[in-house]
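Just one protein chain is left out here, and the rest sit where they should.
Letters A and B mark the chains as written, and numbering starts fresh at 1 in each.
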Amino acid sequence: MCLAIPSRVTKINYEKNIATVDTMGVTRDASLDLMEEGSIDIGDYVLLHIGFIMNKIDEEDALSSLETYKEILEVMEQEELEKTIKDSDNCPNG
Amino acid sequence: MENKIKLAHGNGGEENNELISKVFYKAFKNEILEKSEDAAVIEDGKLAFSTDSFTVTPLFFNGGDIGKLAVCGTCNDISMMGAKPKYLTCSVIIEEGFSIDDLNTIVQSMKKELDNNGAIVVSGDTKVVPKGSVDKIFINTTGIGEILKKDISSNNITQDDVILVNRDIGTHGAVIFASREGIALETNLKSDCSSLYPIVKELIDNNIAITALRDATRGGLNAVLNEWANQSNICIEVQEDNIPICDEVSGLCEILGFDAINLANEGTFVLAVKKDDEKKALEILKSFNKNASSIGIVSQKYPKKVILNTQWGTSRFLDIPTGELLPRIC
Partner (left out) sequence: MDSLNLKDLYDGFRDPQVITSYKKLIDKEAKKLSKPISIMEVCGGHTHSIMKYGLNQLLPKNINFIHGPGCPVCVMPKERIDHAYTLALENDVILVTLGDMIKVPGSLGTLQDARAKGADVRFVYSPMDCIKISKENLDKKVIFFAIGFETTTPMTTALLHQVVKQDIKNILFYINHITVPEAMRVLLDDDTNNIDAFIGPSHVSVVSGSKIYDEFSLKYKKPLVVSGFEPVDVMESILMILKQFNQNRCEVEIQYSRSVNKNGNLVAQKLNDTYFIKREHFRWRGIGDIPKSALKLKDKYKEYDAEVIYKDILPTKIIDDNKLCICGDILKGKSNPIECKVFGTVCKPSSPLGSCMVSSEGACAAYYKYGSFLK
């Protein structure tokens, strides 16, 4: 459940196994104890939960979702446009 | 109400209000007190009179300190009645062992803020208590001001009014929470702690039709909107995406599961002005902070309630904050 927040890794302290993550200008240290060694790099997007990094967000997948949403919007807009044209075609005063 | 004081009783929300009305208002019953304004209007509408105590930890935070807070807090309460702060008292209770250098820094901050308001401290008191009796230093300030614009009241808001806010919300609460033991969040965020009199004066000088003003301290914007809805018996409908919130406050709220609308402010205030003056008022507010925004309207949809409307056409009630502010895990 639970509040796990997308954040970006800005620093890694390999000795203490801690990463510094940034969430829109607020930074905090987070433990890497739940991640495979070497699996997290600076610049990665991760989920932060109660002081731990719990996974790495799949950037490509996120971008792909956002692209899908963009396409849905375009289809919707097109449908609205066609409906408007159809309605005005049917307009008795037209 | 149970028989022991809990931290929630100081939250500025439901429990706080219950304590005040069932203990203090009950004993001190009078007309002026029951108006529940930011400052008492006395002497036939000529003067505004207010008091506030300051116990903030940490004492020094990004954007201010307890001294600046102590002056802003009381002067702002007075300004919120359309009055010019003039005379303050300053009482301190200091813990044994407190650094005199720190005390000097605090007092200098107070002086600087007094100058911003054009006010002076004319009386005071100093107590020192054994180590452990207070948390370093507690300050009380009481202030009196001269009312420049009469009849500003949280009890008079109507459907002719619109609701504005002078800047982005939640910064003070966010800064204080971030610096709490164990939360360990680092940020460049600065508390919004500042004197509001210069802005209020500008609004009054430009003849803005102000119905009500209130600074959004403990309990945040939420507390003000609900208090107004209750005191004026109105419904306030807020457009959620018009509420200005900066990125860092959003970030902190995401991490801790807070709503910025519940976080304390010390330099952010809410205005109810007549619709016709909305544009002019916003222009003046924006000259002080570009994030000033018009956030809501007044209706009778659900009297004494506040409604938040989303951008996608859904709505929900905004209930008065209850309990201690605690991070959510879920």
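Throughout what follows, a residue touches a chain if its C-beta (ideal position, glycine included) is under 8 Å from a C-beta of that chain, and two chains touch if they have at least 3 such contacts.
Predicted model, so just to flag it, every value in this text is computed and none were measured.
The omitted chain makes contact with chain A at the following residues, 1-4, 6-8, 22-24, 31, 33-36, 45, 47, 49-52, 54-55, 57-63, 65-67, 69, 72-73, 76.
Mapped onto chain B, the footprint of the missing chain covers residues 2, 4-8, 14-15, 182-184, 241, 247, 250, 254, 256-257, 302, 310-317, 319, 322-324, 326-330.
Simple rule for what comes next: only the chains that are shown with their structure count from here on.
Taking each chain's centre as the average of its CA atoms, chain A and chain B sit 35 Å apart. Residue ranges of chain B in contact with chain A, taken from their complex: 178, 184-189, 247-248, 250-252, 254-255, 257, 328-330. The residues of chain A lying in touch with chain B in their complex are 1-3, 5, 23-29, 48, 50.
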